[in-house]
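Only one protein chain is missing; all other protein chains are in place.
A and B label the chains in the order they appear, each numbered from 1.
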Amino acid sequence: MRKEIIISGQGGQGIVLAGRILANILFTEGYEVIQTQSYGSEARGGACKSEIIVSDMYIYDISMSCPEFIVTMSSQAYNRLSRKVIKGGVLIVDSTLVRKTKPRPDVSFYKVPATKIAAETMKHKIVANMILLGFLLEKLGFVKLGNAKNVISHEISAPIKDINILALEKGWKIASND
Amino acid sequence: MVRNSLSRICYNGEEGREMLAPGKHILLGNHACAEGALHVGCDFFAGYPITPASEISHYMAKWLSKLGGFYIQMEDEIASISAILGASWAGAKAMTATSGPGFSLMQENLSYAYMTETPCVIVNVQRSGPSTGQATLPAQQDVYQARYGAHGDYEAIVLTPWSVQEMFDLTVKAFNLSEKLRNPVILLADGAIGHMREGIIVPEKVKRIGRRCPESVECTPFDTDDPSLVPEMPVIGQGYHLLVTGSAHRSSGLRDYTPQQHRDTVERICTKIRRARNEIIEVDQNNIEDADIAVISYGVAARPSFGAMLKALDNGLKVGMLRLKTIWPFPDREIRKATEGIDNILVVEMNMGKIVREVERAVARRINVVLAPKVGGEVHTSDEIFQAIRRLKQ
Partner (left out) sequence: MSIKTTSYYRDRYVRHLPTSFCTGCGNGMILNSFVRAVDELGVDLEKILSVSGIGCSAWIPSPHFNSDTLHVTHGRAIPFATGAKIFNNELTTVVFTGDGDGAGIGGNHLIHAARRNIDITTILVNNFSYAMTGGQVAPTTLLGLKTLTSPYGNLERPFDLCKLMQAAGATYVARWTTYHIRELRRSIMAALKNKGFSFVEVLSQCPIQQRRLFNLRPSDQLDMSSQILEMFKESTYIRHMPREENYFYIVPKGELSLSRRKVSNILSENSVEYKIGEVDRLFFGRILKVECRNIESFKKSLNLVKRFAKIGKVLRSRSGKIGLGVFVSKSSKEFTDSMREISAFEKGVEV
């Protein structure tokens, strides 16, 4: 098994954090993981991307070639990456921020208004990344929600821990209904 | 009390100690290198910020003090390597980390370290060059510089990790070799491995080797009768009345410009490393006995090369692999022996062709050697290398 995942958006959206947490979750589940990230020249407001390769065997090919899951949190990221999802893959966009999309009938295309949900139901739009992560995890299909919550509670410090876990659960729930 | 990586996941349920606990962790390559240094007893680090090596500095800045070591950011790379050599003579296990442009600046003092036989570890997290190039993209362009960048005659010890695990393990080996052989050791990493996060296993115990200190103040820090040819190394401040100089010198350290003495010194500092090659050289062999084609690679390029070998085997091709964990001293004997029954060699590296020349030299025209280079900052894919293997067969 080998799956390639990309989470992308703008600096300041918590892309790097989401990627790191995802890698940690997969690692604690016992998989082989390779995680990298890249930034635009400005950390804030520049394009930002986190790439994860997960496998049940040692990973020799460390380059991304067939991304199966792509999450985009900005139009810029969407424009650059939407065509890269392989046939049969999963494309998740934050529909609050990514307005114009083109249909891709060959993939499972999910439009999640994560920023809207975060702002309205959680009062912090910054946790949109966790909502999308939760959604992604459910779609991945081989991660346990309990473990994911556990990892977040160790990764993120006390004052904001709970809201991030809530956001993750929310995303997961939305995915399971979708 | 134990902490886990820089994320606070605690596999052993505890928190707070200075070094990572034995067990599984997911870690950034650069952090694994620093962690390896801490485990093997590094107690002095001097560095200067440079992409993609800065994370090593950050980690050391944070954790070295907690273990009783010293971290300093110096004003430039020349000052960094100078400081680690000074600290080494004061008794420290010292290390610095940089990338191409900084590594170039360090060459003069590296030459000093070879001549004065000063133990130290230099990490070069290679980036795409020449010059400023692309700071965040990896390459393997400095392999000859690591061997010959410093002026003069000497033997370099250069280790090439291919995974985050080896960033840890080979850093440990680097320190031990450096102390044992009184020679600088270079960990030639790259921006890909340095900047990726991957699972590693921190061992229960890490072997620590220290330099031999002379018992009497009447000692010869620059010569020895020992068959290893590695002299004992005194420490500053303990009454040895050290005389260390980069000039040609005799056994006491006193300057000596006679051709005889100079020759003896240069021969000894080279021979001591050549004699120790079996301890230094590590080559991972896979499927070589049955193979017609051998893929030879090192560092990050070896990763997809291994994947390509597996793919080729699945496709019925008889392919084996030699992965060089150490590139200098060059494992020519090992390669010659392993490739006795081989028809074709494919050398995979991220440069315009450097180690391929050494391989050609080692097999001396007996075997067809082909290069699969890649320059520009992207790592090879297994498929690319597999196609190159296929073309060899035709």
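Definition applied: a residue touches a chain if its C-beta (ideal position, glycine included) is under 8 Å from a C-beta of that chain, and two chains touch if they have at least 3 such contacts.
Computed from a prediction, not measured in an experiment: that's the story for all the values here.
All shown chains touched by the missing chain in the whole complex, by label: B.
Check B:Met19, B:Ala79 or B:Ala135 against the missing chain and you find that the one touching it is B:Ala79.
The missing chain, though absent from the display, is touched by one residue of B:Tyr240, B:Phe306 or B:Trp328; that residue is B:Tyr240. Mapped onto chain B, contacts with the missing chain fall at residues 43-44, 46, 65-66, 68, 70, 72, 74-76, 78-80, 82-92, 94, 108-109, 112, 236-247, 254-255.
In this text, only the chains that are shown with their structure count from here on.
Against chain B, the residues of chain A that register as touching in their complex are 20, 23-24, 27-28, 32-38, 59-63, 65, 151, 154-155. Remark: chain B residues 7-10, 24, 26, 136, 192, 195-199, 300, 303-307, 310, 378-383 touch chain A in the complex.
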